[in-house]
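Please find one structure pasted underneath; my questions will follow.
With one protein chain held back, the other chains of the complex are shown just where they sit.
The first chain written gets the first letter, and so on, giving A and B; residue counts start at 1 in each chain.
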Amino acid sequence: MTGRHGAARRDWWTAAAVGALILATAFPFYWAIVSSFTPESQLFRSPSLFPRQFVLAHYRALFVERQFWVPIRNSLVVAGTTTVFCVTVGAFCAYALARLRFRGKVPLLGLILAVSMFPQISVVSPLYLLLRSLHLINTYPGLILPYLTFAMPLTVWLLVGIFRQLPAELEEAAMVDGASRLRTFREVVIPLALPGLATTAILTFVYSWNEFLFALSFTLGPERQTVPVAIALLRGQYQVPWGQILASAIVATAPVALLVLAFQRRIVQGLTAGAVKG
Amino acid sequence: MRGWERGRALPRGDPGYGVERREARLAWWMVSPAVAAIALVALFPLAWTVWESFHQHDLRMPWLGRPFIGLDNYVEAAGDPRFWAAMGHTLFFAVVSVSVELILGTFLALAMNRAFRGRALMRASILVPWAMPTVVSGLLWKFMFDGDAGIANAALVKAGVFDQPVVWFIHTGLAWVPVILADVWKTTPFVALLLLAGLQNIDASLYEAARIDGASAWRQFRFVTLPLLRPAMMVALIFRTLDAFRVFDLIYVMTGGGPGTSTEPIALYTFNSLLQYLRFGYGSALSVIVFAVTFALALLYIRFLGAGLTETRT
Partner (left out) sequence: MASVTLDRIRKTYPNGHVAARDLSLEIADGEFMVLVGPSGCGKSTALRVIAGLETPTGGRVLIGDRDVTDLPPQERDIAMVFQSYALYPHMTVRENLGFGLRMRGVDARVIGERTTRTAEALGLEPVLDRKPGQLSGGQRQRVALGRAMVREPLAFLFDEPLSNLDAKLRVETRAELARLHRRLAATIVYVTHDQEEALTLGGRVAVLRDGVVEQVAPPMELYRRPATAFVGGFVGSPAMNLLPGQIVGRTDGATLGVRPHDVAIVGAGQGDVDARVDVVEPRGSELLIYLRLAGESGQEVRVVAPPEPMIPADTSVGVRFDRERMHWFDKGGRALGR
């Protein structure tokens, strides 16, 4: 398959593959969006690809009857706080790991990597008992604290990579110029690492927003449930309220999707940087 | 601010020792909040879980107290058919979904590597499934495979594959189909991304050299692409296997482990033992087993990427 004919045929296959990818990925969305605007009566009859009716009933029910803005608020608070805390604390830790000389650095890195691989289920029971004794079940801190389990290692790991990629000579120049390590960190490293910090924040936010197991285990009712839990527990009186479930799915995904689309390039870099040595 | 640095010229001891010691002290200060957080919410709880697994602790029967019973919980697990079934389900799920994702992902990565137009669109379509909560993606697919409202049935019946709509989630074998499809849909893009990054690290001139040497496209793939893509594949493989082994959200929301317990993975069984049956001792033993297997897999990963961990520049 050489020569111009081969190349043309390969290009065709490529285009077909890419087209198939986009179609396969987009279809469930498309279908969910369409269905969320389909009246209840139509939903359970044989569906068609291009429906005729569009209603807002499901969305209205979601927000008016089910108070869906409550889980949204909860998710925003929990994911937001976790992100801010982890990126801040993690930045200091990551800088020390990336640039400072001290014994125990390698085991520490290994530890952080290991913790990031903990199965969440393995820490649910002690965390539950701990939170219960601190009266933190069904509270914001009661979720933020457990979220540190995965968010802290994640941010530290990503930020170590980001700091290492900065040219060390800049920090050396700053030190020769008279800046202490901390001042160098504040005045030279952080400003230059801002894009990487932003990416880390976005990734941490996405993972926190999507978290399910801890949110399910450590909240009791709608006042503190996060979006994934609220959606999973949507129950109807007689049948599964698919219309509302799909509406909530769209509402839950839309903001995150927009965020991700706005920063795609960075996110892709962040996701693959730590994994593939380049 | 610079108090600790206001060093005096030290006597001729170990040269530079003071500087390094001060730097190490600063390092520990910078590191300790994060380490404390990790110790508090991950390490101590894990240790507690291990300790708890050696006790009988049934919250439904508090009058029994919390006696130390050694390895009895583990013995019970060894003889527990539901435990082994759960491990089997998990293994099955991991093997099938990871294989499909790897093959599809490679294919996609190759296609994306070539395509020049529509890169942004591709990236977008890849990221959105990754960015959504697993439960949401599970629900999307559950809806599509719903017995009544599902479009899958509508399409299959119309295409003549089935006579009438199938209730997927009632039959064990069939229930796995939408579950695995949902997982593949959500994570193949991520695998493709990892592999794409690996592909882009392969020097283009290697392909040119191969072409000049007369290698066909297939041979180029076999002798240039595959070997050089191996590291990225290993990373993807290990990442995904770890994730697949810990599967919880997806199954909880799609089948709840059913029909019966025939799709129940080990994480869900552990969850049920803890928070449904309130058997904290037994559940902790199961937690430890899950952790042990995950840890073994993770060790593989660390050993494989070990070289990169210690590279630093001061």
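The criterion applied here is as follows: a residue touches a chain if its C-beta (ideal position, glycine included) is under 8 Å from a C-beta of that chain, and two chains touch if they have at least 3 such contacts.
Just so it is clear, the model here is predicted, and its values are computed rather than measured.
Enquirer: Can you pull out the displayed chains that the omitted chain is in contact with?
Expert: A, B
Enquirer: Return the single residue from A:56, A:84, A:170 or A:220 that touches the missing chain.
Expert: That would be A:170, which touches the missing chain.
Enquirer: For the full complex, which residue in A:179, A:233 or A:259 touches the chain that was left out?
Expert: Selected residue, touching the omitted chain: A:179.
Enquirer: If you put the missing chain back, which residues of subunit B would it touch?
Expert: Counting over the whole complex, subunit B touches the hidden chain at residues 2, 5, 7, 9-10, 12, 15-20, 22-23.
Enquirer: Given the full complex, what residues of subunit A touch the hidden partner chain?
Expert: 167, 169-170, 172-180, 183, 187-188, 191-192
Operating definition for what follows: only the chains that are shown with their structure count from here on.
Enquirer: When the C-alpha atoms of subunit A and subunit B are each averaged to a single point, how far apart are the two points in Å?
Expert: Inter-chain centre distance comes to 14 Å.
Enquirer: Residues of subunit A touching subunit B in their complex?
Expert: Checking each residue of subunit A against subunit B gives 1-2, 6, 10-11, 13-15, 17-18, 21-22, 24-26, 28-29, 31-32, 35, 43-49, 89-90, 92-93, 95-103, 105-106, 108-115, 117-130, 145-146, 148-149, 152-153, 156, 164, 168, 180-183, 206, 209-213, 216-217, 227-228, 231-232, 240, 242, 245-246, 249, 252-253, 256-257, 259-261, 264-265, 267-268, 271-272, 275-278.
Enquirer: Inside the complex, what are the residues of subunit B that reach subunit A?
Expert: Residue positions touching the partner: 1-2, 5, 20, 23-24, 26-28, 30-31, 33-35, 37-38, 40-46, 48-49, 52, 107-108, 111-112, 114-115, 118, 120-137, 139-141, 143-144, 146, 148-151, 154, 185, 189-190, 193-194, 196-198, 201, 211, 216-217, 231-232, 235-236, 239, 242, 245-246, 248-249, 252-253, 267, 270-271, 274-275, 280, 283-284, 287-288, 290-291, 294-295, 297-298, 301-302, 305, 308-314.
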